[in-house]
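Note that one protein chain of the assembly has been removed; the remaining protein chains are unaltered in position.
Now for subunit A:
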């Protein structure tokens, strides 16, 4: 009797155990991902990335020189390429030794790849990254010193290699192709600078530092001369305001960077804030903007140039939204006009003149202009 009881208890246990475990497993789902077969696209190793970087970038004299304008599979980039050749932009990024890994690295991996030349401005030379060390310390009170020295540095080392000179922070995201669209309608020989225009303190207004601003070659020349002749000095550490005051003194015009629908292109905050946020009435922003503030979708141009307070993951998000994610076949509501300089380059050649000749002619005109303003500067 005892033996029978034990044996049947064993079998009952066996059955109960099996059933319980089966039910448990079914409940857990035991799901397997059919769709997660690793796609053919392999993960890039660091070595492969370095190799590719060497193909596209030349590291020289503590700057990065772009050899190939980045292209995307399946796209027609001829218009962007034409602008890339004609509107050469040197981007200098304000950073520091403590922020290289946290912030500047992501700038290097994303938007700065679209500049013609990139210089990372720090307080310490780093030939590897590369960064340029100016003779300054770190800290908010050093910002204008850094800016003054940075502009002098790029004029000195790279003045002939670019037409426009952009300043950005390491938490600014810039769509360089859209900056070229704006600048293509202006001459680098004009004394002008562009950014998000603020109105207080300076009659013609000044440009927000965080949203980034760009100086024409003539504006940069005058800035350097201004310091040499002491017309401009280090007046305060509030970099954007102090620079704006200097610009007004040296006759550099504060430009209007809005698109043809009068929508802002340079933005002092992240897209979410401009598109959906409602700034409180007491917020300083309301009193600062030179042009009327628009909140909601019309805050921002389709061809936005910059956003600020962009952290690392946000940089990649914006890169994905700008250069990668799109809606197939979608006809954009905003059809921006082609800058006239491109139309000139593409115009049917009169008298069977080669396109190359027209470019040469434009180049010669530029040189004429350069000579003239050099003479003017010397007179100053």
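Of note:
We adopt the following convention: contacts are C-beta pairs under 8 Å (C-beta built on N, C-alpha and C of every residue); 3 or more make two chains touch, one makes a residue touch a chain; residues count from 1.
Here is the rule we go by: contacts and distances are computed from a predicted model.
One chain of this complex is left out of the view, and of "1-aminocyclopropane-1-carboxylate synthase", "ubiquitinyl hydrolase 1", "Histidine-containing phosphotransfer protein" or "C1GALT1-specific chaperone 1-like", the protein name its UniProt record gives is "C1GALT1-specific chaperone 1-like".
Note on the undisplayed chain: of the listed residues A:75, A:161 or A:262, the one touching it is A:75.
The missing chain, though absent from the display, is touched by one residue of A:171, A:264 or A:319; that residue is A:319. Contact residues of subunit A toward the unshown chain are 2, 5-7, 9-22, 25-27, 29-35, 37, 39-41, 43-46, 48-49, 72, 74-83, 109-110, 114, 175-178, 180-181, 271-272, 275-277, 296-298, 300, 302-304, 312-313, 316-334, 336.
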